[in-house]
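The complex appears here without one of its protein chains, the remainder shown in place.
Letters A and B mark the chains in the order given here, with residues in each chain numbered from 1 onward.
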Amino acid sequence: MAQEQKPPEVPTVTYTVKAGHASNPQTMEVHAAQGDLKPWDLDSKLRVVKGRQPRLDGKYKVTGRAKYTFDISMPGMLWGRMVRSAVPAGQILKIDTSKAEALPGVKAVWTSDARTVRFAGQDVAAVAAVSPEVAEDAARLVQVTYDEASFVTDLEKAMADDAPLVYEPDKIPGPKDIPRKGNVLGPKPPGRGGSRGDVDKGFADAAVTIQQTYSVPTHTHSPLETHGVIAKWEGDQLTVWASTQGVFTVRDGMAEALGIDRKNVNVITEHMGGGFGSKLAPSASGSAFAVVACKLAKQAGAPVKLMLDRHEEHLCTGNAPSALMTVKIGAARDGSFTAVHYRSFGSAGIAGGAGTGGPAGSLHGKNPNLKIEEHDVFTNAGPAAPLRAPGHPQGAFALESAVDEVADRLGLDPLEVRRKNEASPVRLIQYDVGAKAIGWERRNKKPGEGAGPRKRGIGMANGNWYVIARGSGVGAEVRIHRDGSVEYFSGAQDIGTGFRTAMAMVVAEELGLKPTDVKPNVGDSRWPEGPGSGGSNTTNSVAPAVRLAAHDARMKLFALAAPGLGAKAEDLDAADGKIFVAASPGKSVAFKQTAAKMSGEVIAAVAERKKQFETYRQDLAGCQFAEVEVDTQTGVVRVIKVVAVNDCGFPINLLTTESQIIGAMIQGVSWALWENRVLDRNVGTMVNPNLESYKVLSSKDMFEAVPIVTEIANAGNNTSAAGIGEPCIVPTLGAVANAVFNASGARVRTLPITPDRVLAALAEARRS
Amino acid sequence: MESEANVPICKRLRTKMYYVLGRDHVDLRESSPTAQYWCSRTATVLGPDEVWCSPEVCQPGRACFEPEQS
Partner (left out) sequence: MNAFEYARAASVAQARELVSEKPGAVLKAGGIDLLDHLKERLVEPPRVVDLKSIPGLARIAAAPDGSVRIGPMATLAQVGADPAIRKSHPALAQSCREAASPQIRNVATIGGNVLQRPRCWYYRLESYKCLKKGGDICYAVGGENRYHVIFGGGPSYAPHPSNAAVALVAYGASFVLEGDKGPRTVAAGDFFTLPTKDPQRENQLQPGEVLTEIRVPAAAGWKSSYDEIQERADFDWPLVSIAAAVKSEGGTVREARVVLGAVAPIPWRSIRAEQALVGKSLDEAGANAAARAAVVGAAPMSDNDYKVGLVQTLVRRTLLSLA
């Protein structure tokens, strides 16, 4: 994944850092922008950071006092409801809203200008009414007349020469540099995928070559809180409460779509009920509902709340693309790869961006010859949206299944094959940690060798991610009040990861306080700008700015304390609510007492994120080990245990870092075993747009989840934090599939791994 | 392969990285393999002409193209 454009040269200061993993420290020099701080490293004595701090908002969440967008209500508020296309393709001939408008209680109606329908669930019209019930009744009274057209929803069918075209080729000139044939775009030009060497030569040199095709269906994000907003106008001033991963994205998005000044738009996200990537757009990838809510509110002269329902959430708010992935691996007898050819066709519905080649481009770095070809296939289905390491869980499932197939062919331990091809020193450490935690030696030496119909097995897979950090345009403010209370401000949103608590820990670290002493203020576009929460970047983009602001406040406070302690400000330190002389900690003064000395009421320190430093490694390594039980007579798979070992740089809050890893394992197991968006092949509409038949892991399916963080002093910023939200889901699917094989001998190459597929794979294994 | 350095791309084109890493990100100049693009006029993945968005197709020649202000 490509990084930011090269930043402009700025004056720098050089720091020598003890970076990497504690078992293998590396001394490196980093060049920080002047005014930035030395990164926390392996020698730092941290008092708060890297500890386990329960969420500061935890009690509000579990007692229901935390107000999510869904919970917000205000006097005079109207309820919005969208009308969506009922057919997957065609032209809208007429939208008749007269009956809806005539319904008592309806205050505003909106209709789309678009006339081409490309997927079932597209925005057609909307209403705002005095109650959700009236809004629903009104939406049902909107009559839409379609001229239906032929459509294609299936990935493989869409690739056929005679498939109905999602976009007519004469509509716009074809994209430059990218071949286009029917619904298929690609392969994209090399350069971003990481192709290298000469695969033809590599395959010619191989002792064994395997080639297999793997597939995954479309997976939907299914956050507990659906997409939604409340839009309120006061004159020209627009306030939007949004369930979003990007407070500033929504601010700018509303301003740009409505043609108003962004300074007149304020967006608030105090608590967020999950997004997993689907809430990175101003509304949603397949719906402009938030813009529509603002328009309805303007028209009605009243605030409008528009929350999508679960059905809509599945149709138009994004999904993880389906993919058909062919992996060819050539290897020497010892398991060293001589070539990898990775070819994928994915469908992001009516959008592009269904690539899955990321893991192939990053894993098995010792392999000299690599070719990656990725294709987008348009289908008449809702557009994808980034989903927790976009394309990577799918790609790692295919690639890491294929690696196990190579190991099986060669009669080698799959972990040893990975070691042979491993270029990351971090992952080499992780292999040992994970193998020990799962008891790798317990796995079946011969797949399916266990006695009885219910067989256990262990498998593993790798995952990769990248250090993605915003090095500018991010700010933070820390205030120390005269009464000794402390708060910080970041406009960035806490999408449920525990961001607000982690930032409080950074402030507490600098000021020698407890995290509970720090009041967090996050998720409001009036506060210092933060990034959209994508690429696992929020903490490592914002924490360095928070630390800088806290450090500035600390030095201002030290200046107040220094005379009384008979020392210079720079010789002071702070811990346990006291400020003391670092060299003689007995000489101290209470934090509160010092704060009382300020001349005004507040010390306010504002800081901007400075550029990213040289980083210990640009990739985030991870691997997972799964133990499963396969009932070989029913095909039912139960996951017993998953061990995740991942690099996240320095975890600011180990507790919520582990919580993210556990969440990823759950989402990954759910993806591997159950989740599957099913569109009816004849009608083109979704048959399971709910959480009854779109199956996610149930509580009784929960397994023993073991999150292990391999702390890496990554030195990329002053906190050494990197990211964790995404990397830890990348290996799960492959680890489960490989464990199913080890348990039973069934190689299931199509997700989800349902009983019918396990039984079919077992039958195939018996035949061969 | 770098795309032609100075091909103008519609000022309305948006993608995740615009808000994650900043508006100068490479994803705004050539298609990310894994990202979706949207139009800031429509706020969805379809432009005003009801066709998909990407750096390669949101270029001069498309009816809805809007150049960056110079």
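Rule of thumb we're sticking to: a residue touches a chain if its C-beta (ideal position, glycine included) is under 8 Å from a C-beta of that chain, and two chains touch if they have at least 3 such contacts.
The shown structure was predicted, so the numbers you read here are calculated from the model rather than taken from an experiment.
Novice: Which shown chains does the chain we cannot see touch?
Specialist: Taking every chain of the complex into account, the missing one touches A.
Novice: For a quick check of understanding: of A:E101, A:E156, A:E487 or A:D701, which residue touches the chain that isn't displayed?
Specialist: A:D701
Novice: Among A:R52, A:R115 or A:R681, which one touches the chain that has been omitted from the display?
Specialist: Of these options, the touching residue for the absent chain is A:R681.
Novice: Go through subunit A and note every residue touching the omitted chain.
Specialist: 86, 133, 137, 140, 633-636, 638, 673-674, 678, 680-683, 685, 687-689, 692-693, 695, 697-701, 754-756, 759-760
Everything that follows uses one rule, which is that only the chains that are shown with their structure count from here on.
Novice: For subunit A versus subunit B, what separation do you get between their C-alpha means, in angstrom?
Specialist: Taking the average C-alpha coordinate of subunit A and of subunit B, the gap between them is 22 Å.
Novice: Report the residues of subunit A in contact with subunit B in the complex, numbered from low to high.
Specialist: My answer: residues 2-5, 114-116, 118, 123, 167, 171-178, 188-193, 246, 248-249, 252-253, 256-257, 280-288, 290-291, 318, 348, 350-358, 374, 378, 383-386, 390-392, 468-470, 472-473, 531-535, 537.
Novice: Can you list the residues on subunit B that touch subunit A in the complex?
Specialist: Residues 1-3, 7, 12, 14, 16-17, 19-22, 24-27, 30-38, 40-46, 49-52, 54, 56-57, 59, 61-62.
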